[in-house]
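A single protein chain has been omitted from the complex, and every remaining protein chain is retained in its original position.
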Amino acid sequence: MTDPVLATYGLTKRFGALTASDNVSIDLHAGEIHALIGPNGAGKSTLIAQICGGLTPDAGRVELLRQDVTHLPTEARAQAGLGRTFQISALAMEDTVLQNALLGTLSSPWRFFKPALARHDLRDRAMTALDQVGLADHAAMRTAELSHGLRRQLEVAVALTLKPKAFVMDEPMAGLGVDGSKRMTGFLDGLRQQAPILLVEHDMDVVFALADRISVLVYGKVIATGTVDEIRQSRAVREAYLGEAS
Amino acid sequence: MIRERYLNGAILALLFIVPLWAHLADEPFTITLATRAVIFALAAVGLNIALGLGGLVSLGHAAFFGIGGYAMGILAFHAQSFTPVAEWPFVIHGTKSMPVIWLVAVVTSTIAALIIGILSLRTTGVYFIMITLAFGQMLYYFAISWRAYGGEDGLSIYIRNDFPGLNTLIPLHFYGICLAILCVALLFNAALARSPFGLALNAARQTPARVQAVGLNPTRLKLVAFVISGAVTGLAGALFADLNRFVSPAMFSWQMSGEIMIFVILGGVARLFGPVTGAVLFVGFELVLGGLSDYWLIYLGFLLLLIVLFARNGVIGLLAGKEAVHD
Partner (left out) sequence: MSAILIVEQILNGLQFGVMLFLMAAGLTLIFGVMGLINLAHGSLYMVGAIAAAAVAGLTGSFLLALIAAMAAAAIAGVLVETLVIRRLYAKDHLDQVLATFALILIFSEGTRWVFGSFPLFLDVPDYFSGPVTLPGGIQYPLYRLVLIGMGFAIALGLGALITKTRIGIQIRAGENDRDMIAALGVDISRLYTLIFALGAALAGLAGALVGAIQSVQVGMGEPVLILAFVVIVIGGIGSIKGAFIGALLVGLTDTLGGIFLPELFKLFTDPATATSAGSALASMAIYILMGVVLIWRPTGLFGSRA
């Protein structure tokens, strides 16, 4: 069994009397898409914050490529190879698509004199990522003028430019229509070989189409982990989602 | 709509031609006014690095303006009174050499901006605004209580300081020095905005979470911007003190901080020539409106209000329209 690329071990986080994360252990292996599902309020956002940075767990640890990143700030984890997309697109709206894509290429921002756009190496990397998501033609467009669907694609492209070892994607389908969803699904399908994806999603069709494994989070606890079929047939999951008597 | 580039060129041309004409027509007062405008422009260019690029609403930038001014005042005072600035740990003499004074002004402003920046950037939003304002006030009251250098009455420097190769007593020569510095600052500002640093900083202003998620530290970027910004405004302060041959705590006042911000807004935040336009307009108003009424600041107040509510992008925004997408 190869080492997981990204893993959490016993993550626990309490806010007063509320246990938002209860001994959560999940892992992500190379080449897979691991979906995280659960009803609203299950603690997905809290979990993502502990994985990506910004929230320190009360107990447990997070490892990226076997390196303990539990107490590292967000930017350090990004430098170590963790790419993420946000549920609500986090983009520089006033800047162009290319300028946003360039952000991930700046290994060091402490350059004050030569224009960023004149750096061909950075520009090429950014354009490659844009090309991959199909936004190459829009490079000079102002991000504020992009449609919502294209913005979600740009969101992924920016994460791509980082050349991450693992992705955490927070509801990438959010706000996308049927066509957009299909396109994004196809894209993510091909992406898993480049880097595995921890996918938080609500859209069950997408989850069942893409996921190699699914973990179900309810009230901060992982109640089931398994393949699509296993989860479909899991009693615990049915109870949690459908309220069936045991 | 006039292209921003042409507007910038026109303003720059104005800054070259008008004082030259004034020199030939023997109107030294006009040159003095122009120098005042150029120095204010430099102070505002400094602020704009933090404000326009970094989104840092610093309401205490007069702190750096004053520090630069007092750097000049203290050094020149000791030089003109033939006393050393300090005798411990080693003897430091005053000086009337502009380059040295500028160096000291920039270094002290940088250190001050570092300290104030580190403390203030622990907060965001309204807290940040209030804290920067408070630090400006702190230095204001400190300067008032520092009797050794004039306290509330300020410090007079009898003769303008020296610059190698020029006769700084000639208004046009001193103006030339200030204009040259402003041009260098504008070039630097332009380069900064297009650089990787500028790109990252600009993004940090709009979406700090994203910047973090790509491995950059938004707070550190903002701190560096703040420090650079303070250094430039500090240099302007030293020049201002030299122009007036006078330094007083008023250079630290909240009114001064507000004025520097007005220069930026009047011309247009985050526009390269915004600060210059604003400073020129302000000095113009001061002259024209001030001649009409002692209470001309009321009109400035109404103008400012109108701009904030209806012409948010300042004069350059009005004339040149939306900012051209950089390339």
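In this document, chain identifiers A and B correspond to the written order of the chains, with residue numbering beginning at 1 in each.
Keep this in mind: a contact is a pair of C-beta atoms (placed from the backbone, for glycine too) under 8 Å apart; a residue touches a chain by one contact, two chains touch by 3 or more.
Bear in mind the structure is a predicted one, so any value in this text is a computation, not a measurement.
One chain is not displayed; in the complete assembly it touches the shown chains B.
Only one residue from B:103, B:134 or B:250 touches the chain missing from this view: B:134. Touching the chain that is not shown, out of B:183, B:209, B:297 or B:319: B:297 (per the contact rule at the top).
In the full complex, chain B contacts the hidden chain through residues 51, 57, 59, 119, 122-127, 129-131, 133-135, 137-138, 141-142, 144-148, 254, 258, 261-262, 265, 269, 295-298, 300-302, 304-305, 308-309, 312.
To be clear about the criterion, only the chains that are shown with their structure count from here on.
Once the centre of each chain is set as its mean CA position, chain A and chain B turn out to be 44 Å apart.
Chain A contributes residues 52-53, 73-76, 78-79, 83-84, 86, 90-96, 99-100, 102-104, 106-117, 119, 122, 140, 142, 158-159, 161-162 to its touches with chain B in the complex. Remark: chain B residues 191-192, 194-203, 206-207, 209-217, 221, 224, 325-327 touch chain A in the complex.
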